[in-house]
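Supplied in structure tokens, the structure appears directly below.
Here the complex is missing a single protein chain, while all its other protein chains stay put.
What follows is subunit A.
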Amino acid sequence: MVYKIVKKTKLNSLVEMMEIHAPYVARKCEPGQFIIIRVDEDGERVPLTIADYDREKETVTIIYQIFGYSTELLSKKEEGDYVQDFVGPLGQPSPLHKCDRVIGVAGGVGAAPLYPQLRKLSRMGVPVDVIIGGKSAEFVILKELFEEFCDNVYIATDDGSLGTKGFVTNVLEERINSGTKYDEVIAIGPLIMMKNVVKITKEYNIPTTVSLNPIMIDGTGMCGGCRVTVGGETKFACVDGPDFDGFKVDFDECMQRQGMFREEEHQCKIGRGM
């Protein structure tokens, strides 16, 4: 089975978007779920969150940051090319429910999985705001798409080239202090960002959902590599998640486990001449 790249868009110097023909995934996927992609024969199985889908065209949109060997390989593929494997949808759909107002917090490519979740909430009639963060203006993605349905789109950049200079957490705290009442926060981004978001929301006691993307192989519960401690219990992010109650996640352990193959990631790129 091969999966055709129907469309490819460069979002910035490191982040790309691909629309891929994958009928099984496109028919069933819901916001919050993810897929596993294998670029070529012998390739790694890489989990990526679903940014969008089109049930009629039977396509699924993924957004990825060129980071290691496999995403670099993926980025060499162009429109009209094929990827070897594309399987899903994996994980549980996000537990979205009606309430008075939700704010999403996205860091970097975390904006990709956040987008379909907030859009669905908005379609359910829930007013939504969003904070998008990035290193600089270039790395703030999907701003226009969020603007289509969010009441407020706030931006934070490390260098101040767009929006507030500082972290998404600074903006979040400011929003909360300004008196806007949020029933829920959905935070998706680097682990350290989600950890810091939770630090704030815990203080204000605003329920917070985070999305985890740990190291995994099969994505169906078979390998157990994606285990995370949530509320003192071991969970498998692939089948029990990827969304979890942010108050209960052991972020320090997640961060440690994320680094298990850091040396090999480096070695692989050298070994394969990249």
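Convention: a contact is a pair of C-beta atoms (placed from the backbone, for glycine too) under 8 Å apart; a residue touches a chain by one contact, two chains touch by 3 or more; residues count from 1.
Quick note on the criterion: contacts and distances are computed from a predicted model.
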item: Hidden subunit of the complex - UniProt protein name among "Cytochrome b", "Pyruvate formate-lyase-activating enzyme", "Oxidoreductase" or "Protocatechuate 3,4-dioxygenase subunit beta"; value: "Oxidoreductase"
item: Touching the absent chain when the full complex is considered, from A:58, A:218 or A:245; value: A:218
item: Per the touch definition above, residue among A:49, A:70 or A:157 touching the missing chain; value: A:70
item: Residues of subunit A (touch criterion as defined above) contacting the omitted chain; value: 1, 24-25, 28, 38, 42-45, 69-70, 84-90, 217-218, 220-225, 227-229, 234, 239, 253, 256-257, 259-261, 264-265, 267-268, 270-272
